[in-house]
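Shown here: the complex without one of its protein chains, the others still in place.
Our next item is chain A:
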Amino acid sequence: MYSDSGADGGSLFGGGGFMPSQSAGLNDNSFSPGGGSKKGGSQSSGLIPLTVKQLSSASQKPSDDNFYVDGQEVNNITLVGMVFNKEEKVTDVSFILDDFTGRIEVKKWIDGQDSEELVELRNIRNGIYVRIYGHLRSFQGKRNVVAFSVRPIKEFDEVTFHFVEAIYVHAFNMKTQGGLAGSRTPASTAVPYSGHPASSMTPNPSVNMRTNLANQYMAPASVPVGSNSVDECQRRVHALFDEPANLAIEQGLHVDDVARKMVGYSKQQVKDAIEFLVNEGFIYSTIDDDHFKSTNG
């Protein structure tokens, strides 16, 4: 039974989860309340198999609960590792999951009425291997995982499988992100916005990775229309307005602030982009003609 849920379930969820065509329902709640709910859909992912090392080095936007691994927004994850320091309380069971790339705290809330679940959790002992499905979050500056499911591993090929799958997803994301950056935003090759365009040409994977991450850091709030109709500058200005920190500013952003952040573009280009975005209804002017805010806020 466990081997079924492990191997098949894993590949089912994993395969569907990280593919760019899929999007998780949770994303919309956490990232974009209301309009433009397609936003980020193509970049966010469902259930991602990861190592704890990847979680600990996941990037996080300021004033935002979203995590990014390989440029993918990470919400729901699956991990495989060993249980340590298990603590049972009336309301929850928590433990440290160690997958030997790192350790992370896992908490599983107990639905008091569900005795089957309780029995399952009682069987989780220190020192055994488990697969968890859960939600990554940050609490008081510490990352932890709230698990939906904690299951002991019975067939240990699943341990190998998990790490191979994590490698596969990592490789897949690095590859597609590189590919997407080229195909979705053709302008990016022409515009040296990164300041050092040559870096994308170097064969050094770590440099490429950084370039990709930079791209995706700007990209998660991708424009909810066919990207072809929006050039790189417009796309990036729009992404800037959609950053949670900027959504939170009541009067929105001043044109000069935007221009300052858009390194590599002239103020006129930024103004043109803003005008375009206003006309298309992505942003609107607020307290005066120089302040604008995203309609997604």
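Throughout what follows, a contact is a pair of C-beta atoms (placed from the backbone, for glycine too) under 8 Å apart; a residue touches a chain by one contact, two chains touch by 3 or more; residues count from 1.
The rule is short, and it goes like this: contacts and distances are computed from a predicted model.
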item	value
Protein name (UniProt record) of the chain left out of view, among "Exosome complex component RRP41", "E2 ubiquitin-conjugating enzyme", "Replication factor A protein 3" or "ubiquitinyl hydrolase 1"	"Replication factor A protein 3"
Residue of A:Lys53, A:Lys86 or A:Arg137 in touch with the missing chain, whole complex considered	A:Lys53
Among A:Val80, A:Ile104 or A:Val150, residue touching the chain not depicted	A:Ile104
Candidate in contact with the missing chain, chosen from A:Asp157, A:Asp256 or A:Glu275	A:Asp157
In chain A, positions touching the absent partner	50-56, 82, 98, 100-105, 127-129, 142-143, 154-157, 159-160, 163-164, 166-167, 170-171, 206
